[in-house]
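Missing here: one protein chain of the complex. Every other protein chain is in place.
After this line comes subunit A, so read on.
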Amino acid sequence: MVLNNIEKLLEKYDNGETTLKEEQQLRAYFAQNDVEPHLESYKVMFQYYSKTKQEKFTKDVPLKPKKNNLYKWISVAAVAVLMFGAYTQFDFNKKRTIDDLSHEELLAYNQTKEAFNLLASKFSEGTTNVKVLGIVGTQFEKASEKVDYINEFSNTTNKFFKNK
């Protein structure tokens, strides 16, 4: 009865109609030692299949961590930005004469110039005042020199008194 069943399965198997489960049954049947002689060829076949399935891949695969190109590109970008910055900076440094100025710029220029002039005149007034202070200072020094004379005079008078 079992044999009958197996033979039916084998027919299905040959036609490619067996499910994995049925094939598992066949495998189990042919895995045992005594098999009907006329089915010997199936046995060899299934034996081969199960042998082959045990073969393993043993070689090592060198897995290199993926190179990160981001840093490389960041540095390239940084250099580009620097170059661009230097270039534009260099451009601004070019000397501009008053002739290059537009009307508004000229106006602003003149206004600032006036303002600076005003500041300068006030500043010079300030310095004259300071000069007066300086004069006062020199006068004061002269006066203190005179006071020194008086001191010297009193010293000598004191000596006179001591000698007496």
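The criterion applied here is as follows: a residue touches a chain if its C-beta (ideal position, glycine included) is under 8 Å from a C-beta of that chain, and two chains touch if they have at least 3 such contacts; residues count from 1.
The rule we apply is simple: contacts and distances are computed from a predicted model.
J.: Mind telling me which option in "4Fe-4S dicluster domain-containing protein", "Rieske (2Fe-2S) protein", "DNA-directed RNA polymerase sigma-70 factor" or "sn-glycerol-3-phosphate transport system permease protein UgpE" is what UniProt lists for the chain we can't see?
T.: According to UniProt, the chain not displayed is called "DNA-directed RNA polymerase sigma-70 factor".
J.: Among A:K59, A:H103 or A:K162, exactly one should touch the missing chain; which is it?
T.: The single option touching the absent chain is A:K59.
J.: Which residue, A:L20, A:L70, A:V130 or A:I150, contacts the hidden chain when the whole complex is considered?
T.: Of the listed residues, the one touching the omitted chain is A:L20.
J.: Among A:S41, A:S75, A:T112 or A:N155, which one touches the chain that has been omitted from the display?
T.: A:S41
J.: Touching the missing chain, which residues of subunit A?
T.: Considering the whole complex, subunit A reaches the absent chain at 13-17, 20, 23, 33, 40-42, 44-45, 47-49, 51-53, 55-57, 59, 61, 63, 65-66.
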